[in-house]
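Of the protein chains in this complex, all but one are displayed in their positions.
Chain lettering (A, B and C) follows the sequence in which the chains are written, and residue indices restart at 1 in each chain.
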Amino acid sequence: MEDVRRIARDKLKGICGVYKDCDGDPRRLCQGQSYGRALGIGGIGSGASFNNNFIALRKHKLRMKLVEEDFIPNTVYDFFGKKLSMPIMAASVAGVNSFGGDSVISEYDFCSTVVQGCKAAGSIGWRGDTYTYSLDNSYGINAIADADGHGVKIVKPRDQETIIKFFKKAENVGCIAVGVDIDGCGSYAMATHNKPVFKKSTEDIKELISSTKLPFIIKGIMSVEDASKVVEAGASAIVISNHGGRVLDHTPGTADVLPQITKKFKGKVKIIVDGGIRTGYDVVKMLALGADSVLIGRDIIRAAVGAGTKGVKIHMEYMLQSLTKAMKMTSCKTIEDITPEVIC
Amino acid sequence: MEDVRRIARDKLKGICGVYKDCDGDPRRLCQGQSYGRALGIGGIGSGASFNNNFIALRKHKLRMKLVEEDFIPNTVYDFFGKKLSMPIMAASVAGVNSFGGDSVISEYDFCSTVVQGCKAAGSIGWRGDTYTYSLDNSYGINAIADADGHGVKIVKPRDQETIIKFFKKAENVGCIAVGVDIDGCGSYAMATHNKPVFKKSTEDIKELISSTKLPFIIKGIMSVEDASKVVEAGASAIVISNHGGRVLDHTPGTADVLPQITKKFKGKVKIIVDGGIRTGYDVVKMLALGADSVLIGRDIIRAAVGAGTKGVKIHMEYMLQSLTKAMKMTSCKTIEDITPEVIC
Amino acid sequence: MEDVRRIARDKLKGICGVYKDCDGDPRRLCQGQSYGRALGIGGIGSGASFNNNFIALRKHKLRMKLVEEDFIPNTVYDFFGKKLSMPIMAASVAGVNSFGGDSVISEYDFCSTVVQGCKAAGSIGWRGDTYTYSLDNSYGINAIADADGHGVKIVKPRDQETIIKFFKKAENVGCIAVGVDIDGCGSYAMATHNKPVFKKSTEDIKELISSTKLPFIIKGIMSVEDASKVVEAGASAIVISNHGGRVLDHTPGTADVLPQITKKFKGKVKIIVDGGIRTGYDVVKMLALGADSVLIGRDIIRAAVGAGTKGVKIHMEYMLQSLTKAMKMTSCKTIEDITPEVIC
Partner (left out) sequence: MEDVRRIARDKLKGICGVYKDCDGDPRRLCQGQSYGRALGIGGIGSGASFNNNFIALRKHKLRMKLVEEDFIPNTVYDFFGKKLSMPIMAASVAGVNSFGGDSVISEYDFCSTVVQGCKAAGSIGWRGDTYTYSLDNSYGINAIADADGHGVKIVKPRDQETIIKFFKKAENVGCIAVGVDIDGCGSYAMATHNKPVFKKSTEDIKELISSTKLPFIIKGIMSVEDASKVVEAGASAIVISNHGGRVLDHTPGTADVLPQITKKFKGKVKIIVDGGIRTGYDVVKMLALGADSVLIGRDIIRAAVGAGTKGVKIHMEYMLQSLTKAMKMTSCKTIEDITPEVIC
């Protein structure tokens, strides 16, 4: 894995330091590179939202519990009927070529790499949407199609008609689920490329849900109010996310928001979370706070740039390995055993 | 905007680093340059007051609320009958030539640039007072006059007679409002240049109010007691301010003081605040804490030095743009919707 | 002592900075060198567990009490019938040759140096176990044998049969006590070298206790639940330890866990603690939090590498000297006088 990271560090020179801690510290080279334009791989504006994700997770600590019969943790996770090897999937990062150019990795190659690498590791690669994507050039859906549908497609909050067309395409290639990342509604990049994005009402969401046979996911929930409306609309899953700190400056860390939402909606909707998760230890923290599963983003970029499909697979296996160890050392035989008592 | 900042960084070499975060961190080059004499652009003494402004704002975070009908936020703000495009104005910074010399920018040019740039952006430039100003050389009032009165004139707490003469001059050129920054009473620079400054009593303030037909503002309120006396005296507006951390070492951040005052006086007097506000996200925080509007200071200096009137206009437009985005992402259709629930 | 440290700094170039504060700060060169493989002398993964030990101790401060008759503190500590000069022993660090190679120090020399240096200072050197150790090559027991049994032998949580054989060997050379560091159950190094390690149940621990005449110690307790089971099983002593932050990322500091355990089990079992203890001042903090005695680890490596047996002896004497001073300045005539009132 160190080799993969070394190559990535070389290829991402000036964009990402591939630091040992990817913590959104204000001094990192990725942070604060712009006033709302191109972001690189850092957080938007001051970078506080990115850094808050790290800080919120860092507050929680793991309680070791060792005295008992030895066991091998069972990390299997059921995601809409698919038995995954772990409750960890790759986030719907898109536009990686925008900061590095095709010389680093082309958008299709990035998408394919994530989908295939995750599949090989027993996980799922989610694929996203950005201003370079269209119904004709849908890199993510193409990559999922080439993996026999083993993927999840997230669409930006474009006009309803376009979203529904994307969903149909995703259905046709056999996607596992579809969704919208509603926090994309403030994107300048989309607006300035003539692909306007919008806030979505409960009615809009109901319409999207009824337009597809696939499980429907809303990504970008950071308040109880939004969670409540989305659950009421009938979504199958929500993702607690501030988009890796890349859509609005000064949002709280997701680990701070998560327990407010799991307290009310645990068991009523699948609750997924991302934001600052780097290891299986972080995964245990998030599951202890009530999440059903998690997404990881920046590390997947580095793995894909560093060693393609193999790099992604190695990274997901590292996530599984560290999750397994964390579960063993905290007395969790299954992921359902990861309760609030595990953290302190 | 990055271009403007690059030019400013060059012109302000050794005075201001034009850092991505203007946070008053003790390691910044502007901080701690003196023992109470020339300040440059940093905070007085240890710089703690400047840094406290940043820290106090940083504690608050924005709650994203996205599920609803799409809308375009209305940022219009009524300031004594003027409909502004935003609740953001330029602070009454003066003496910019004192640290850079006329080669950076002359005092009149700075004043004119701020007033004209703000006007062009639909805002108002406030103008101040320092030891180089007199009734005969009143750079700020001249600049306001040249903008057909579109400005606010703040006078240092000089003797009553002089203040009243300044107010008359401001009235004559059609100023929107006048005021006194009472936190200037400890200024060595004024004292040593034979322009003594004084604390002002409730009676003094009443006298000043009755001397002018213009709305009257007191700037430099940092305690409930002072707010109470000023409201009792009949002021039209107060500014919660520690003068950007430049008058007294070790004052709290204004965002920490603001809610104590808005709790008691919201609606009874116009409440304005400055201190560490760099973006529309910060503006939303301050309005959520009860302020009616805000002033920005250091960034205006950098914008003016970097690109004159155009630089100021661009910067104010950036403030408006980021405010609009922050309002959209936190479900605020108008500035009245920015209530305490918006932050967490 | 500065000389010893200077030599160690030279020999450990790239492995350990021999910093004035060995605090597990993320910026230290030892921190974050690996993704779960070779650790050097830092903490595992992000290094948070190591750093948390330091932070947890730093929170506590010493209350000076000076007005009374002068006295010389009595630091004598009874450890299973041995009268030690201080309640401080050397931790069971093993595998020092794994990061430095034999050119720094051979494993046997390291073991012998620790055991002999501690004995010379009136303390006891504990010796450990790692993947290079076997019943035939038991560096620690050999070193203890050469010191006439003046040592404690800790075995990794291998299969029961192997542990019992190690215990018999330890008994035969006259060891003072034996034990198992149960937090070693997650070790990849042991697993990949065909020396598998396991979690241990209450029944397992009972079996181990009944297999030996020596006092039995469980090391690696970080929860009240584990302490309860181990006390119930009949152990003579427990060590509150996160293994210097080297077995599981994101564990709390031991000084944060210690009072929860001493509150319930003080007097029912000997309670020992390690983690971030660098001076007699830290020892007083740990004893004030309820520990009976402490272990020190990293500083012993540096002392041994720097000046062998003499280096260890000098370091232990420094620990005693600083403990004596701390006790004198906080009004503690004996180690029993070190109660919670001593810290604030």
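Definition applied: a contact is a pair of C-beta atoms (placed from the backbone, for glycine too) under 8 Å apart; a residue touches a chain by one contact, two chains touch by 3 or more.
This is a predicted model, so every value here is computed, not measured.
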Can you list the shown chains that the omitted chain is in contact with? B, C
Sole residue of C:L62, C:A120 or C:V224 that reaches the chain not shown, by the stated touch rule: C:L62
Would you write out the residues of subunit B that touch the absent chain, in ascending order? 26, 31-32, 34-36, 45-46, 48, 52, 182-183, 185-186, 198-202, 205, 218, 220, 222-223, 225-226, 229-230, 242, 247-252
Contact with the hidden chain only, please: which subunit C residues? 1-2, 20-21, 58, 60-71, 278-279, 281-282, 285, 318, 321-322, 325-326, 328-329, 344
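Following the convention adopted for this analysis, only the chains that are shown with their structure count from here on.
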For the copies subunit A and subunit C, give the interface type as same if over half of its residue numbers appear on both sides, and as different if under half do. different
If you average the Cα atoms of subunit A and of subunit C to get two centres, how far apart are those centres in Å? 41
Centre distance in Å when subunit B and subunit C are each reduced to the mean of their C-alpha atoms: 58
Enumerate the residues of subunit C that touch no fewer than two other chains. none
